[in-house]
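Quick notes on the structure that follows.
Missing here is one protein chain; the remaining ones are kept as they sit in the complex.
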């Protein structure tokens, strides 16, 4: 049970208000039609599974319904930072 | 039906209420709360009342757009609360912050179309006004044990130091959700979805049982 700071509501809320939406910073290719099958496959299916820092999208599903990014440590489950869509993480793996 | 045209948007707006000869049925209409109130206990730790058939309007706009903020204020007679998790009340209008670009405006049921129209008249640019009056109802919970019932029902911290009068949170309530606003030291308003209204009413009865539940019509 995580305790997650919602950057839009400005306070910590319980995990059950949120949904994880998977790895963050995966940009949809600007021109999908010119992607090879392999490129498109990479975009759709291939995700990181790091032991350590991971950048993820979460949505405050039962609250303000806003999406945001979380940098989370996958071993300790510490949330190192929370940042809005369009922003870049400050805490990154070495 | 009327169509509202202004420079930026074209939307369909209609007065959805029939004339007064047709009675609206709120989500708890079937529970006949008037009879329950008459027959039930007059004292207890928790008091329940359905604020039925209120007008509810979702308002979406850009909080960083001063023109939109002042247009909304003009239409509503009160400035939108732009601080997260806050609310304002002015006369028979209350406004709850829902999200950085979303508010819930609550007015008497018969006033909803008027307010909806006024918002369209004043606002311009990218915004959304949606009458959602039929989709939601309001439960008022009060009494000495109201906090105890809330602690069984919602995961947010309702301690007065963390949840002062006027604060609003959208959160889970039992296995459903609610927009919870503290309207007094021992009084909370829950805006709940119509389809979950019966489940939540059952839940509240069950969770209040050990304190005694008073129903007001």
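Chains: A and B, in written order; residue numbering restarts at 1 for each.
Throughout what follows, a contact is a pair of C-beta atoms (placed from the backbone, for glycine too) under 8 Å apart; a residue touches a chain by one contact, two chains touch by 3 or more.
Following the convention adopted for this analysis, contacts and distances are computed from a predicted model.
K.L.:
When you check the chain that is not on display against UniProt, which of "Sarcosine oxidase subunit alpha", "Pyruvate dehydrogenase", "Transcriptional regulator" or "Putative sterol-binding protein" does it turn out to be?
P.N.:
Protein name of the absent chain (UniProt record): "Sarcosine oxidase subunit alpha".
K.L.:
According to the contact rule at the top, which chains on display are touched by the left-out chain?
P.N.:
In the entire complex, chains touched by the missing one are A, B.
K.L.:
Which candidate, B:10, B:43 or B:83, sits in contact with the chain we can't see?
P.N.:
B:10
K.L.:
What residue numbers in subunit A mark contact with the hidden partner chain?
P.N.:
Here the touching residues of subunit A are 1-3, 14, 19, 21, 28, 31-33, 35, 37, 40-41, 43-44, 57, 59, 61, 65-67, 75-79, 85-86.
K.L.:
Please identify, in ascending order, the residues of subunit B that touch the omitted chain?
P.N.:
1, 3, 8-12, 14-19, 21-27, 29-30, 53, 58, 60, 101, 126-128, 130-136, 151-152, 154-157, 159, 162, 174-176, 193-200, 202-203, 206-207, 209-210
Just so it is clear, only the chains that are shown with their structure count from here on.
K.L.:
Whole-Å distance, subunit A centre to subunit B centre, using C-alpha means?
P.N.:
32
K.L.:
Which residues of subunit B touch subunit A in their complex?
P.N.:
Those residues of subunit B that touch subunit A are 84-85, 98-100, 102, 155-156, 169-172, 177.
K.L.:
For subunit A, which residues count as touching subunit B in their complex?
P.N.:
Touching subunit B from subunit A are residues 8-11, 13-14, 16-17, 62-66.
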